[in-house]
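Provided herewith is a single structure, encoded as structure tokens, for subsequent inquiry.
All protein chains but one are shown in place.
Entry: chain A
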Amino acid sequence: MKTLNEAKQNEKQTGRYGKDFGGQYIPETLMTELEKVTKVFNDLKDDPKFKAELNDLLVNYANRPSLLYYAKNMTEDLGGAKIYLKREDLNHTGAHKINNVIGQALLAKHLGKKRLIAETGAGQHGVATATIAALMGMECEIFMGKEDTDRQKLNVYRMELLGAKVHPVTSGSMVLKDAVNATLQEWASRSEDTFYVMGSAVGPAPFPAIVKHFQSVISKESKQQLQSKEGRLPDMVVACVGGGSNAIGSFADYIDDPSVKLVGVEAAGKGVDTDRTAATIERGTVGIFHGMKSLFMQNDDGQIDPVYSISAGLDYPGVGPEHAALAQEGRAQYVGITDDEAVQAFEYIAREEGIVAAIESCHAVAYVEKIAPKMSKDQIIVCTLSGRGDKDVASIAKYKGVDIDE
């Protein structure tokens, strides 16, 4: 019998997930380039030399494997399931984004590209891309919504420091979705020497598959690490979901283990039932946008709705097609966490564990706070801390009414 993951492998050839999610819906101008990206990925992903090259950078540059840390204080305080944190925040550049960026930059290099472009929301993907561009001696331009350049000034400066040019995007709602539009437009204008490093598990095929492939290192490691610490699989894996790159990476190696419950945590903003939310799986409907068929926040006419979250990394009106399929199949469960709950978790994990985690990741932490006490002490949760929270300190202070000079 085919396992679920193998079935997906087959579907990947046409870039479809579940019944009909995924696909390629993108201007003709980019299709030839997309064919090249598909080919180089298929040719190289299992190539021993490429894998060695990738692994060398992951280990010696990005600081992998990341720790699987037993959160003793949280476990004792919450009084239920045993909590392990997968510490992607300890990677070089401070988030899971680097895993995927190293992989895609190597693909770009093999295609002979000299220039990397990328969208970014919170700035973590932009920083990771700028970092690799610096390392590999490539040009780098980052597109970031004006709203986000304002609330993530520190990351803007980091990117510039790394030699990247940051373009504040002033069209539309000036956030992540608009940054994706601008990056697609830039790629359509200049693809000859340029590789679009897609930051999340979204976009036209093969990008969702590429991002999953390079992020699956998270679950491959956590599975082995937990095996050596506890001798068994976790009962639950929890990760935050915007487009869904850290979540798909955190789930990947467990999808065929039916005993492992997979939970994706979306940003509910002011509440799942309000207009100020980014909980796409709970609230969205099927649509076609940014190159893929998936779930989107949109009106009855198919116009994309503005979304909202305190987190610049999660306020995306869509979600990766594989998450839409996992939700449809019931293999993964998706829940919403509000701004208030995420901010509370930001403070909680700082005080309990001495970890300042990214506000995105704190959505996952907040769910763990809710669910762990309801589970028994012999159960295990693995929660991915997708990034570190230094970038968020000033805006969380502001949210709490404290004015600090950045």
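The rule we apply is simple: a residue touches a chain if its C-beta (ideal position, glycine included) is under 8 Å from a C-beta of that chain, and two chains touch if they have at least 3 such contacts; residues count from 1.
Here, contacts and distances are computed from a predicted model.
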item: From "Metal ABC transporter permease", "Tryptophan synthase alpha chain", "Monovalent cation/H+ antiporter subunit C" or "Membrane transport protein MMPL domain-containing protein", the hidden chain's UniProt protein name; value: "Tryptophan synthase alpha chain"
item: Contact residue for the chain not shown (choose from A:I142, A:V202 or A:I304); value: A:I304
item: Residue, one of A:L184, A:V217 or A:I349, that touches the chain absent here; value: A:L184
item: Where the unshown chain meets chain A, residue by residue; value: 23-33, 171-172, 177-178, 181, 184-185, 188-191, 287-289, 291, 296, 298, 300-304
